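After this line comes chain A, so read on.
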Amino acid sequence: APNPDSGVTKVNAGVIAIVDTAPIHLGKAKGFFTEQKIDLTITPVQGGAAAVSGAVSGQFQFAFANTTSLLTAKQQGLDVKVVANGVSSTGEQGKDFSAVLVEPDSPIKTAKDLAGRKISVNQLKNIGDTTVRASVRNAGGDPTGIEFVELPFPDAPAALQGGRVDAIWVVEPFVSQAISQGARPVAWNFADAAANLTVAMYFTTGRTDPELTKRFTAAMRKSLEYADAHPDEVREVLKTYTKIAPDVIAKIYLPKWPVEVNKESVQTIADLAVADGVLKEKIDVSALVP
Partner candidate 1 sequence: MLEISSLNKVYESPGRRVEAIGSITFDVGAGELVCVVGPSGCGKTTLLRCVAGLLPASGGEVRLDGVPVTGPPPRMAVVFQEYGRSLFPWMTVRQNVELPLKEKRVPAGRRRELVDDSLRAVGLSDDADAHPWQLSGGMQQRVAIARAVAYEPQVLLMDEPFAAVDAQTRADLEDLILRLWRELEVTTLFVTHDIDEAVYLGQRVVVLSSSPTTIMEDLKIDLPPERDQLTTRSLPRFGELRGHVYRQIQAARGER
Partner candidate 2 sequence: MIRTRLGYGLAGLGALLVLMEAVPRLGLVDERFLPPASRILSALAGQLATDELWIALGETMRGWAVGLALAFCAAVVTGVLIGIVPGLRALTSSTIEFLRPIPSVALVPLATLLFGPSLGSTLLLVVYASFWQVLIQVLYGVAAVDSVASDTARSYGLSAWSRVRHLVWPTALPYVMTGLRLAAAVAFILAVTAELVIGSPGLGAEIQVAQSSGAVPAVYALIVVAGLVGIGVNAAVRLLERRVLAWHPAVRAEVAA
């Protein structure tokens, strides 16, 4: 609630502590939120589902979740509304923050070869398997036979090396880490799925004051813009809220942080999700992203 004395509003944001959310940390450090009279607390959450339930239950005024999670929540009738872009794919093959990796001596050479293989994703029926299927489809393969298994990103490289799975989908810092240890990328699934794919977004629920939302959006936009323009500062801020080793931080591919949500790409994901059975029916993205 707004504090009548100072006009400063206390805000609690549920945000997962990964590379993708650097802007909000950077923005907070730069005082962009204070400028908007927002006293921001960033609470680390474990994933999209936790962020959504935290927001719905009123614990968070704003939170960060990936596109598919938000689409699913919307379809289940939860009152979620996007307030700002979260993170986007660079769209460049070989230079994105998300990739499908295989062992160096694997017979899998291209995305097409992934058909019929066992691939790990961090969560089933989410953005990972949808985009990996898209990669395979784009390369001319048949994604229906792929066996996806759930593995948290941190455990995936070990499973790959141990031969437990044929390929893994991971995001930074695990992409750089695995590649430096010999793993070979065969697909850049975010880049494949849609041009300039919006991977995740900041959102709120109906109960948040629209005026506050406006201020948060403004601060967030400024943060995104700043982060996108200052990769070195991003790498610095990563050291404050993650435990990624400094030498890794120096090497990782940073994502893009455009200010605007790429609605088209969200719609693409929504349509792919329906085709893959992740979503039950077609969904109109404008209801989610105003």
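Here is how the candidates were picked: all candidates are chains of the complex that A comes from, given by their letters.
Just so we're on the same page, a residue touches a chain if its C-beta (ideal position, glycine included) is under 8 Å from a C-beta of that chain, and two chains touch if they have at least 3 such contacts; residues count from 1.
Predicted, not measured: the structure shown is a model, and the values here were computed from it.
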| item | value |
| --- | --- |
| Neighbour of chain A by the touch rule, complex-wide, chosen among 1 or 2 | 2 |
| Interfacial residue positions of chain A with respect to candidate 2 in the complex | 14, 16-18, 43-46, 50, 53-54, 56-60, 152-154, 157-158, 161, 173-174, 177, 181, 241-245, 248 |
